[in-house]
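Structure first, then comments.
Only one protein chain is missing; all other protein chains are in place.
Naming follows writing order (A, B and C), and every chain is counted from residue 1.
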Amino acid sequence: MSKKLYLDNAATTRVRKEVIDEMSRYFDELYGNPSSQLYELGRKSKEAIEKARKTLANFLNAEEKEIYFTASGSESDNWALKGVAFANLNKGKNHIITTKIEHHAILHTCEYLEKFGVETTYLDVDRYGLIDLEQLKESIRPETMLISVMFANNEIGTIQPIEKIGEIAKEHGILFHVDGVQALGSVKIDVNKQHIDLLSMSAHKIRGPKGIGGMFIRKGTRIDNFVHGGGQERGRRAGTEGVQNIVGFGKAVELASQDFNHHIERLTVLRNRLIEGIKNNIPDVVLNGHPTERLPNNVNFSYKFVEGESILLLLDMEGISASSGSACTSGSLDPSHVLLATGLDHGTAHGSIRFTISEEITEEDIDFTIETMKKIIDRLRAMSPIKNDEDLKK
Amino acid sequence: MSKKLYLDNAATTRVRKEVIDEMSRYFDELYGNPSSQLYELGRKSKEAIEKARKTLANFLNAEEKEIYFTASGSESDNWALKGVAFANLNKGKNHIITTKIEHHAILHTCEYLEKFGVETTYLDVDRYGLIDLEQLKESIRPETMLISVMFANNEIGTIQPIEKIGEIAKEHGILFHVDGVQALGSVKIDVNKQHIDLLSMSAHKIRGPKGIGGMFIRKGTRIDNFVHGGGQERGRRAGTEGVQNIVGFGKAVELASQDFNHHIERLTVLRNRLIEGIKNNIPDVVLNGHPTERLPNNVNFSYKFVEGESILLLLDMEGISASSGSACTSGSLDPSHVLLATGLDHGTAHGSIRFTISEEITEEDIDFTIETMKKIIDRLRAMSPIKNDEDLKK
Amino acid sequence: MYSEIVMDHFRNPRNVGHMENADGVGQVGNPKCGDIMKIYLKIKDELIEDVKFETFGCGSAIASSSMATELIKGKSIHEAVELTNKAVIEALGGLPPVKVHCSVLAEQAVKSALYDYAQKTNKVIKGLENYKAEDDEIHCQQ
Partner (left out) sequence: MYSEIVMDHFRNPRNVGHMENADGVGQVGNPKCGDIMKIYLKIKDELIEDVKFETFGCGSAIASSSMATELIKGKSIHEAVELTNKAVIEALGGLPPVKVHCSVLAEQAVKSALYDYAQKTNKVIKGLENYKAEDDEIHCQQ
């Protein structure tokens, strides 16, 4: 083994050359503070930020003044939930509807908000990870202020019927937040068509730099600020802007928008090749997530009778980076809450591996991955005291 | 004029070459997600973060596990205040003591916290910008949970008697937060000697990258998380880490710690040269801030009978970047709250200019600045209908 | 943030300076707000023969004063009294929203100087019948 295969693009991505180039001037050449509008250097920084803002706005069919930069997808999620909650609590609104398969940035924020009197309904998902629109409708209360549903799931790749959810939210006059961190660049997002009021984004998932996030906030939305202080971001999010990071985010979105359809088509072919290859070559596997309503870069299988961390370590030895839904990899007690929510038993969930590909991956890489996985699973199964589904259920 | 003179280093700084070099590997080479500990690429990112954390800890005489990375000084300030407030409100503690000259990240956060029942006392300052320790003591109530005082002021450079304030806080069992954003790298900070429980920092003020902040939180401090979600920063601050930025922050602190004393001595000499030069060459000026207890890089004067924005524009034409305490530069109604708190009248406050130097500045630059200022002030005064202190008071 | 024209008038203000024996003088604004404009008029046969200004204020205040003086120079007092802040903004190629008050101040300074002239000469200028010189109350506008 010599080649390195990075197949964990849902965790983070390799920053694109063009992005690095675009950023490079904003360290020691155009280093002005964007708040310093009275000299050239400050104005240039400001212009750079506004250019990136425009790129994002265009990509989402939003207005420039509806785009805000944050430090991460997590901050955007926190802002959306806490901002809406704190702005509406004293209006007699104290209820949020979300799903059982959200990112922890949503789930832990909802938990935290309990101490301020916020109640949350967590929608179930079916075995493919889809929510039930009827359950959503039934969950709506007069006190419901926000529906927050992720566009696409980071673990199993399932894409929710966002437009339909948006319609329901709109009908009931409830704000609709979408965690779009995984969807950005992989699924068409149109905040108007999809009736989205708030959208979380993160640059490092689309080959931009780490530590920079974005948020769409529909104009007129009742939401408190999250970071208070200076007048940055039109007074809505304080803190000297990470100009170079914003520039990089803008460039990454620009590149993503340029070959959007081609990118998705190409990834989908590779993804399907990987899915079929694993299905056909390795027995006793379960595909997690939806067969078709899934991210073009996501392949997630459970390999029965073996455990995910061991697989990852062996993959790493073969130069392949991936991720797992096993509790062992996270140091937590239970395997992925997402896999469990789809009804997978603990034992099977422990043996799940997620591959998330990028445009840098080739057919050969896919075939190498299938082959490698076959060897690894064979090897670990030979070591395993569990040999069949009966054992698994004990 | 050809040379560009950047004299606004309190607003932000030019990233150092060594910092850029250190960061450069963390874009498309070592791009792993630090949470991915099961493959090499993830472990390298994590190591890089921990190295930076160690550098900061050493510099502050703190423990590594007491250092957290945030997105900005503003986020750190927000975290300190909101985190402590929300963790203590239900303990019957609802009072914060701070000063009238804090950064807006503190003042606006305190304002916001009012809606959660938090009360704030804003301490006065004398004409040099120093708080009165007696007033501090008198302001302490049984419900006081936090004293928050900035180490050094960003506009007038005044350095507070932090150690003495820390002693008072400690005696009363009250948490002590210090906004150290301007002090870092310019004043010796020792969190133990100075009895600091929480310290806010920001990389871009010490020639690191923009969009990365730091926070010291003494172990055992009762404080809520601010950004909820994943397990980053030992579960205390969610969001995929801006690894490259953290690496840059670490390097900037490493460099700052290396020639710390020499740096301060050299800047102090230049600062004093600028102060004396302006005093001796331009009539009707007022030095803002403390004559000696001030940041080694800060020179802030009010130039009577003229207005700050005009000065800045003319300076920009001469290639000099500086900043002003005039309302006109901020688009707000009143001139700097800091200058007003020192007792300066509005008219005079409008004519104040801050120069903040860096190690890249030479004696010649200082002399050029003095000369240029003399010309500019003469020119604007010739245009001004105000000619004397009487007019100013109208 | 400023247009080319604003910057040009800031850099090279027209008609700047003091005027001895002016026929009309108007001053508006105050130091608290950070803007004071003073306009001097030399008037002959109801024509503004010369005009000067002195301004304490930001770049756009200086540019607005300069532009206002240009716009009324050589005009009759009846034309001059119709100068609006909109006209000043237009002539300047626009002002940032937070700076619009500078153009208002320029309009007021002109009116105030014309009113001063009318008072001294016992003339009535249409449009200034009910003019009240700004009292010194502070109302820093935005």
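Here, a residue touches a chain if its C-beta (ideal position, glycine included) is under 8 Å from a C-beta of that chain, and two chains touch if they have at least 3 such contacts.
All values derive from a computational prediction rather than experimental measurement.
Checked against the hidden chain, the listed residues A:S326, A:T356 or A:T369 yield one contact partner: A:S326. Of the listed residues A:W79, A:Y122 or A:F305, the one in contact with the hidden chain in the full complex is A:F305. Of the options A:K17, A:K193 or A:H346, the residue whose C-beta touches the omitted chain is A:H346. What subunit A contributes to its contact with the hidden chain is residues 305-310, 313, 317, 326-329, 331, 333-335, 345-348, 350, 382-386, 391-394.
Assume only the chains that are shown with their structure count from here on.
Closest to the protein's overall CA centre, chain by chain, comes B. Separating the centre of subunit A from that of subunit C, both taken as means of CA atoms, is a distance of 57 Å. Spacing of subunit B relative to subunit C, judged by their CA centroids, is 40 angstrom. Per-chain Cα centroids separate subunit A from subunit B by 34 Å. Annotation for subunit C: no residues touch 2 or more other chains. For subunit A, the set of residues that touch two or more other chains comprises 37-38.
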